[in-house]
Every structure is written in structure tokens, then in C-alpha cells.
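Heads up, one of the protein chains got dropped from this complex, but the rest are sitting where they should.
All chains are identified by letter, namely A, B and C, in their written order; residue positions are counted from 1 within each chain.
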């Protein structure tokens, strides 16, 4: 599999690729020399493996790939990839990524974050990066718990979660990350799962291809503090009935059930037999309006995982912030006749209102 | 007009009211002795006047009302009301309000904030207060500009805004505050306008009545740095065609146009003549699903103000965070036989594993 | 046929193993037994930074050190007399800390090729003679445990897991401790899992009996009870003591305790403990971040509660702006900062004292706050009460600087009677306290108490006292916004003066100089208390006279600080930073306070400080 790299609309359009005929890179090239230190059985391992398998497929020069993370178990991710990387501070990864992506169009910039990192302390940076449509790919490892600090509930923990800091059950209504992103003008929003290597890889490809900010929610199991949170989606039989695989142009359906638009504007899952054919939702990832994607995102908001859309909710094309910022600068530079010279600088310093003192 | 005060579901259910037969308070009782210091013509004056007229109607004891603001022109608001008040720091007002509202169920707590205060630096606290459904009323004065710092573009400024910090036009896609709120699980979201005293007052009543977090976006004119941003809605003729007055149970319409649900899940405004009757949107503020409200919120996202829903987008009932927090505490206290005594404390300090040293 | 008993004054034991080996539990239980037995003691747990580091690696080693004695104990001990090492990683990670002649107990079952390779041992250290200067007891702990549980209907894995109880049983025998308290504990813990209950008790007893039977151990040891003041005791860690101190203070103040917090190592446990204490009217809110945490606390204080926020260094940095607001609002606020290694994320699970200057100065403008630091795990209780006293009496933020060592370390605590706790009753203002220009009664929110310079605390809900407060400079007395230059100067002085006045209600520095003729003073603050006292004791044994004193209040300093410092020819200040408090003392008193610093993520060893004392005293004598 290979992605459309040449298009200026691709997320990696200006990132140097390996020359034609060069030996392709492999998983090993993306494996750093650091020992991986997650708990046995942690879902992060699977994501890492998928990523190490996926990155070579991009065909990019390894040195032009950067991973930036916040703090959390998931945020250890960059250490294990042999690319450039920054393990930053809690919740702020999108800010570093924004600075880097704007300063350098020749990089493929990935943000690794957890549900606490991105939606608790870092919620504001996340929504701003999304509305600005900075060309960064944000992978949100959602294990519905604070792993690194040993098991407090997080902003995605289901209501009533008993944890170290909520012995009688958490009281906060959780965020649905996809809804938050859509409310924040995101141009690309998707969901996938740690254990589904194939789907995960597909979604990563789609994200890389997207020119702009991509938010990918990855359901991730934390066997230590929130084991089995997504087990119903991993059991084959149950998954068939629960997972709605989103495919552009296709009907949204799972098993013998199908999604229909209800009168109240919501999307409901009903037996196909009872569904009025004109009401059946045909997924379109690139409608300008995020309303349908939003209605789909609400299917998981009750926390039961009875109906879980998986895949790309929305992928629309909008100029990216960093491209536009660079555009304004380069237009000004071009208008000035190329990079500023010493004379230009001298002109700036002197300004228009000088006087001269002579000896 | 008077609101349903006795109901435990009211936003002011546990706030002491003036006794029956007491002289009602008046506008003057809510006017502090401080000189109002906004620019001449600022929309904030009208909102203040509406508030001073509205507060007495609540029938509450004045001392049980608290206004908390961040920083910005709008955030000067609390100084001008003779209630308890806190002019806090930039973007953080919802946090102080959360602490106060949780500690004290007998207060009516209002947050005053600007578009920069609430959505730029304070975006995270806003979305968390909304998802938690803390019983606070957040009035977001949206003038689409930073007033206090003299005119930089804000997160709600329309794309391309030329301002002191964006001489070539701003590049960020603005937030639609109502969409952000709905994406963040808000239970009450409304929009109104500085100049429409009657509607503003109605919306304030609805917000006060709501038990939970209420977000009210108030379009507010800044004559100095963003004059006329909402003029098309203030011109009577234009307003008739542009404003969709949201009324629970009523069709959503403006002039000879009406809102219909499109196949792609969005809501479109079309001439009534061409609208299929089964597609016409009948507004319902209390559907559990926010999808319809969300679709409505998108009508303003192009920045043209061609179609502007005004009124309550959504008002659903969900237990409030502060009520539940207090509930957990009081259940524990009751289970322990009332407030902790010295003996209870002694028991806690000793724990279960003591030994005794005797002289 | 019981073996001979040898009497010891003190012993330091370290249990070390893989994160999954239950070493913290083993240590805890041995601690309880020792405490119950009447020893004085001090503990030092040491966790890996990872949740579950890969098994068998150095990074995964978890240890628990325990110092027990028949006299009062000040530190968890410099170096273990006994090391229990459950695998090669545990041996390797801890060996450097052992003095020659120490006892090592290892589980030979784990010294297989794979485990040895994981930590880079080509040959087993049990075989290559490298341990010849230690007393090594190499036992197949795992297999003996499994054998001992042959009759039990458990998986082999579950049986293996009981090996920590076997080790505990063996140590109990070695130090002549009955296993009864631990048996009680196991019974409660596994009440619902009778199989595991039986197995753990059996393993514990098997370990005990193994000691009794095997010829590997020639005699047992006995550390007698310490003579401690009369009373009821329990063992307690700093984080728990601190939590209880907050609850006790709120109780004695008649205020609701409202905690706004965001989890962060090593402070999270305070959030955990307090969130379990709703029965005491305690409200805990887990906020979206540290800023919201302190905002919640300030909002609650505005409403008349005792607002508290807890965090560690990076979180304190984030709270800076809001603490500045609280300084300006002059509302009570307690900020607990459990210091860890810095800068930035630093060493989250390690201890350090490097946030002192941040606490004092980490805000814009002249923004004075009170700062105090507990001296030991149990002192966390009293220091928390003191922080609440200052916060409520002076209407000011107080920063309480604990650290990672205090937080997790434990020691016996003489449980105080509730009536012995200070009365912190707070009175809210309920009536106008002044008159306006026309002589009408008026509430003046910045009219101060002349004693404390505290402003009135009038809370929403109080009729007639409606007022507005904010972070812009405000006029003296009325609290209205004021841009007047003289007023700003005055208010700046008043805020500083208020904090300075706290010194009137804090005790003077107490000097410990049993010889009465010391020329050298060693001064500490925070958790260096134990090592300093211990160091002074040993220095005195070699005839090196030294005085010690300890700062519990870092801002303001006690009134007699200058006088104490100037009394000595040399003043040495050990700190786990680069000399932060020394800088403050030097600046304030122009005394040449000499820093002795270490930034290693670990508490000072008493022996290291004793050496510093000796060198200084000798140097001084030499120049006489």
C-alpha cells in the first residue's frame, strides 16, 4: 500500500521522500535502541508495532518525521521510534507541534497523547490546534484512565468509574472525543482500536494523507487500571453487532442493524428490517457540514459501546494554518524582492523619520 | 414575570428568596457605587442594564448572588452590580465558580466572560464546566475581538479579520461557541444579543431556571475595535430575514424561509414554498440528543450572519455535578451518624493498627 | 531447641525485588510488626518510575528500607545491614549501598541464566566470589514456598506469589517477631479469598519455621522496644499524616474542607486519602488541570470553606498566577507542594527540596506568601495544621513544602488527642465595619485587623456586606480599584507586612547543643531534619561538638534567626538543592552560611553529614 504523496493536498506533500529506487526502510529502521517499558499486555505495544510497520510505508525520509508527546504512559511512545522526537510536558504537545509544523513544512509531525493529556489538562490546545487545522496528526490513546499516575479516572472515564480518586464513583459526564473535535471545527476525525492492526494502519494512512489537523482516537486497553474497557469490541461475535465500520459512500451498519436519521435530527440504530430505506445513513466523510458526523459521534455517548462507529468520521479539505502562515510570510518576502538583505534591515532600523548629526 | 423557584430542578432551588410580602428589590439595589468605565456606546452597557432589571425579578436575596468574571472589558461587569463579586484572572472564572458553587448550594453563581477570556485562554475550563454540568450561568459576551488589550483578533473573529496582530488578516478558523458547547456535553446553550433587552432578559430567565451549567452567548458590539459586527441583526428589516427565533415546539423559520433537515444530516434554510413539510425542523430544546441543536449551530459558521438562530438551542435535565458532589458527602456524613465529632476524628487519626506504650 | 538470641540496638533491613514481588507490602508488614513490638522506626520506600517495568530489569526494582531500633530513630538508615534480594536485578541495584559484612538473603530460584543476562551478569555473583565480604544466605525461596504449599489448591503462579510472605516469615523469625499481627492482616485482606488466605498464612509460617529448622542461620536477633513517651501509637506516612492534618485543622476551625487537585506524583495520594474522607465533610474535586485545582480552592475559600490544593513542582508552576490572585484577594488558601526531582518533569518518583525559591518567588510582582515545611513524616500532620492556622488567621496563601521522601516515608506517630489540637475557630464578618462618607454603616473589605493585618472574611450570603474583590490593585480599606501610586506602595507594604507579622505567632528557633560549647551550627529545613540530628549525634560521639537547629517556617523566619546564626563561627546548611535556603539566610542576615548540597533524588545519609561536621569542626580547631 502506498499513499498519494505528490499532491500538494497531501499531509506529507512537502516532506522529502526516499529517492526512487532507494532501499525502502523497514520496521527496524524505526525502532530505537531504548527498552520499551510499558506494563505487560498494555495496548500501547500493539499501537507501537502498528506504527513501526506503517511508517516505512509512507516512503518518507526517516529524519523528516517527528513525534511529539505530552506526559502519560502513552507519551513514552516517541522514545521507542528512531525518528526525531520530543517528550514534552503534560497536555502541551499540540503547542510544540504547532510551532514546529509552522516553522518547517518539510516535516511530518505526529502528536502522541493520552485521554488525560489531551482532554484534561490539554483540552484547550487540542481544540485550538483542530480549529486552526495545523498540519499535525494527533493520536489520542484513549484508555479511559490516567495510567501513569496509577489509576485516577479521566475525562473519558465512564460516569460512575470507581478509581483511586473517586472511591464512590466519578460524577463527571465524560467527553466523547469525537464530538469535542467536531464541535471544534476539526477537518479530520477518526476512531480505531489498538488491537485491530489492519484498521489502525488504514486510519493512520488516511490521517497522514490528510493535509491539516487529524485527530485519531485509538481505543487502548490498560490492563492494569482499566482492564477490558473495550473487550466487547474485541470479541469477534460481539464486535460484529456493535461496530459500525465507517466507509465513505457506504451505508452505516453493523450486523443486521443499520443507522437511520430520526426526526429529531439524531442517528439511531435499528434493525434493517424496520428501517425506512430513505432514512438509512450513507456515510460521507467530506460533507462540509459536520452535523452527520456529529450525530454519529453521539452513538457512543452513553458509554455502553452498544454501537460504535469506527473509521473516519470526517475528512474535509480546508487550507491549513501553517501553509497560510508561511504563505503570508513568503508573499511578503517575494513582494520585497526575496529574503531581506542587510540593506533592507538597515531600512527598517532607520525608519522614515531620521535626522543626521554631523561632526 | 416570575420563575418557578420552588422546584428542586430550578437553578436557584436552594437559594434563599426574599420572604413573602417583603418589598421587592429594584434595579437600584443591584447598582454598585462604582463608576461604569466602558467606552461610550459599548454593548456592555445594555447588557448591564438588562441584568440590573432582571435580577430583581429572580426574587432572590441579593446577598446570595455572586458574579465571577475573568479579565477583559466585559469582565469589569461584576464591579457594577451590588452583589458579591470576584474579578479574577484571565480565562479562569469557571474554576472559581466551580469551587464556589460546589461549596455553597445556597448561592446563585454567574460567570461573566468574553470571547477571548472563555474561548482562547479559558477554553479548557469552559468545556469542563459544561460537561460536568456545574450549576453556574456563564454569560459569554461575544464581540469577536479582544477589547481590553486594544483590538487583537479573537477565537471568534471571522477569518480574515485585520487587527493589530493580524495586519494581513487572521488565518484561524473561528470557533462557533454554540458548537463548542454542544460538543462538550453542555446541557443548556443559548444565544441572544446586547441590544435586544426583551430577548436577553428572557434568555437570562431560562438560564437561571436551568439547574446545571448554562452557556449564554451574547452578541455584543464593540464600537471601538469591531464596530458593527452584528449590525445586520440590529437592522429591523434585515433581522427579520436573518434571525431564526428558536421556540420550543415551534418551526424554525425567518421571514419566508424555513429550516429543513437535508439528506446529509445538516439543516438548511430554504424558502418555505420549496420546503417539504416533513423536512421542516420543529425545534425541541429538550431532546436528549444534541444533534439537531448542533446542526442549527452550524448555520452561523460561515460568518455571514445570513441565518442566525437566537434563543435556547438546548436545555436538557441532567444531575448537576455540585449536587452530586454534595450528595456523596452528605450521604457519607449521614451514614456516619451526622457531622463528624471529635470522637470520629480521634478514630480516624488512630486508624486500625495502633499500639500502646505505657509509662 | 531454639537458637541463641543476639541483642542489637538497631538494624536496617531492605527488601528488594521486582515490582510484582510485593516488596512494599512485605516492608509495610514488617514495619507494623516492629511498631507493634515497640521499636522506634523509620521507613523509605523506593518505587520505579514505570507502572510495571519489564520483569527482572533494574528499572523494575522496587525496594523498601526500614530502620528499627531500641532508641529513637531519625532516619531510615544510611545503609542496610540486611538486604533481601528477590532476583539478580534487586541484588545488582542495591549492592553498592551495602557495607561490607552486611547480610544478603537471595532467592536462588531467580538466579537463572535469563535473569542474570537481563541485568548483564555473565556469571552469577553468587558463584564468582564477588560477594565474599558479605554474609550471603542463598535460598531457593520460590521453590521452598511452592513446596510448602503443595497441599494447597492453587496454581503454581499463585503459590510462587506467596514467596514474599515466606521471606517475611523468615525475617520475623530472624528478628524474633511473632507472626500474629501479619496473620491478622492477611485474614482481613483475603477474607473473601479463603484459598489465598490459607496459602499466605501457610507461607508466612513456613518461612518462620524454615529459620527455626535450617542450619543456615546460627542465631536470631532481638531489637528491644524503644523507650518512647507514653501513649497510643500508629505508623503513618507523610502523605497520610498531611491529609489527616488538613482534616483535623478544618474540624478544629469549623470549616468545610474543599480540595481542588489534579493527580501528580508524589502528591496524588493526598487526593486519594481525602477523597475517601467524605464522612468528615471533606469535598474533593479532581480538576481538569492544576490551574483549575487552585481556582476551585480559591472559589471555595471565597465561599467560606477551607480551600486546599495539592500538587508537585510542575503543578506549582502552573498554579503561580492563581496563587498571585489569592495574594491580592487576601483569602485563605493552603497549597501543598510535595517536591520531587526537577527541573521540568525531572525525576518524578524521587525526592528533592528545590522548589523553595519557586514557592517564595514564583509569581509576578511582589507577591508574598507564607511558606512552611514539615521535618518528618509525622510532622506533616502538625505542619498541615500550622499551614491552615496561618492561612485562616492571616487570610493568605500558605505553601506547605513536603517532599517525596516525607510523602512516602513512615514512622511511628503518637496519636494526638483531638482536644490537644489547636483551636482554629474562625469568625466571619457579619456586620458593617465602617461608615461611608455620609456616616452610613458600610462594609470595608480591606480594613485590617491591627494585630494580624488580616482583612475581614465576609462570605456570600451575608446580608449587607456585598462587595467585589479582584486582582487589580485595590484601595486600602475600601477595596475599590485604585491606580493611585501612593496607594499601591502602601498596599504592597501592607501585604508584605502581613506576612512578616506571622513571625509574631511562631516559635523561636530551638538550638540543640548538648555540649553547650559548639562553634559550628548545622541548620536545616524540611526533611533534612532527621539526617542532620543523626549526623550530629554521631559527630558528638567522636568528640566533635556541634549545634543543630531546624527551620520549619521559611517565610517569615522566626524572630531569633539572626541571633542564632550569628552565635556560631561556622554555619553549615545541608539542602537537597543547590543552596536555596542558604541564599535566603545569607541575604537576610549577611551571615556566611555554607551550603552543603546534594541533588541525587535521595535523602542525605547521616554519615555523610557527620563527616561534614567533623571536617568543619576539625578545620576550625586547627585554625585556633
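Please note the rule applied: contacts are C-beta pairs under 8 Å (C-beta built on N, C-alpha and C of every residue); 3 or more make two chains touch, one makes a residue touch a chain.
No experiment lies behind these values; they were computed from the predicted model shown.
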| item | value |
| --- | --- |
| Contact partner of the left-out chain, one of A:97, A:119, A:180 or A:293 | A:97 |
| Contact with the hidden chain (one of A:20, A:237 or A:342) | A:342 |
| Contact with the hidden chain (one of C:365, C:434, C:464 or C:507) | C:365 |
| In chain B, positions touching the absent partner | 35-40, 71, 73, 87, 89-91, 120-121, 123, 146-150, 152-153, 155, 164-168, 170, 224 |
| Touching residues on chain C - with respect to the absent chain | 49, 59, 312-314, 316-318, 320-321, 324-325, 327-329, 339, 341-350, 352, 354-355, 357-358, 360-367, 470-473, 483, 485-486, 488-489, 492-493, 495-496, 577-578, 583-584, 586-587, 590, 592, 598-602 |
| Chain A, residues in touch with the chain not shown (by the definition above) | 16, 32, 34, 61-66, 68, 71, 78-79, 82-89, 92, 94-104, 106-107, 124-125, 128, 325-326, 328-329, 331-333, 335-336, 339-340, 342-346, 348-351, 353-359 |
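Criterion: only the chains that are shown with their structure count from here on.
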| item | value |
| --- | --- |
| Distance between chain centroids, defined by C-alpha means - chain A, chain C (Å) | 40 |
| Euclidean distance of C-alpha centroids - chain A vs chain B, Å | 30 |
| Multi-partner residues of chain B (at least 2 other chains) | 124, 128, 325, 328, 332 |
| Shared interface positions of chain C, touching two or more other chains | 278, 288-289 |
